[in-house]
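Missing here is one protein chain; the remaining ones are kept as they sit in the complex.
Here is chain A:
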Amino acid sequence: MRSFTYERASSPAEAAAAARAEGAKFIAGGTNLLDLMKLEIETPTHLIDVNGLALDKIETTTEGGLRIGALVRNTDLAADERVRRDYGLLSRALLAGASGQLRNKATTAGNLLQRTRCPYFYDTNQPCNKRQPGSGCAAIGGFSRQHAVIGASEGCIATHPSDMAVAMRALDATVETVRPDGTARSIPIAEFHRLPGDTPHVENVLVPGELITAVTLPRPVGGTHIYHKVRDRASYAFALVSVGAIVQRDGTGHIALGGVAHKPWRVEAAEIEMPRGARAVTVHLLADARPTNENAFKLPLVERTLAAVLAEARS
């Protein structure tokens, strides 16, 4: 771990302004960043602790949705009565992730900003374009069972590890931020995470110093909410594939996938096919998929998991 300086921010605008400095990073729950710092995968020179910013409320919006403060802990969000009642997908996705101890610390904004769990990213002896731009990608041609099957690039086949983000994507969440110049903006979740392309180290559209203040959810859309996370062990493992679905009585709805891409994967056009079943949806959802030999199983797995989810929604 490299030496760093540390400050506690007293307002979101002040935090964002301070974070404009080269090498500065926010820290909230620290469940990901501290591990990465110990391994010198992340080497911030300055940490801005945002835990005191009072962004830990869940409020009803005037539109009838929910505004979730950036610092709301995963445990609290999953247990919130309104979330459990109206956004069951979100609650279930949260509870499918990590462990009780980690969820007690992990925050809503931090969850969106998790870094990949690609083992080559974690091993500083190995090339990784995400960790060290231009060094290459050891996962391509290596151990890639967990990796992306769609939207990947020649430079990176990592996946986004979050379960919560998959639910947020299906729920059409919006990320609220404040920029270093003090201006706020709203970023639709669909536009928040980036595909790796030539710059896999740039994982989202935030500008340097930009601070997430909240994630808002539109008014509830009803329907049956299912989160099916498929993994080798029953708990405390990242998804091989996960399906987050909202299914209405008429068979329409929303579907987002985890474990398949560099971001939560959703193709709105594919959802038109939902009444026709899993195969029809998957054809569109995973069109242009380019798996490796080791993770080609994810394609039939997505279809089969989706079929199970749609069957469960019908029953």
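Assorted remarks:
One rule holds in what follows: a residue touches a chain if its C-beta (ideal position, glycine included) is under 8 Å from a C-beta of that chain, and two chains touch if they have at least 3 such contacts; residues count from 1.
What we mean here is this: contacts and distances are computed from a predicted model.
Considering only "3-isopropylmalate dehydratase large subunit", "SufE family protein", "Peptide ABC transporter permease" or "Xanthine dehydrogenase", the record for the omitted chain gives "Xanthine dehydrogenase", by its UniProt protein name.
Contact with the omitted chain, checked across A:K25, A:R117 or A:H284, is made by A:R117. With the whole complex as reference, residues 1-3, 38-40, 117, 119-120, 122-123, 125-126, 138, 141-143, 145, 228, 230-238, 240, 278, 297, 300-301, 303-305, 307-308, 311 of chain A touch the missing chain.
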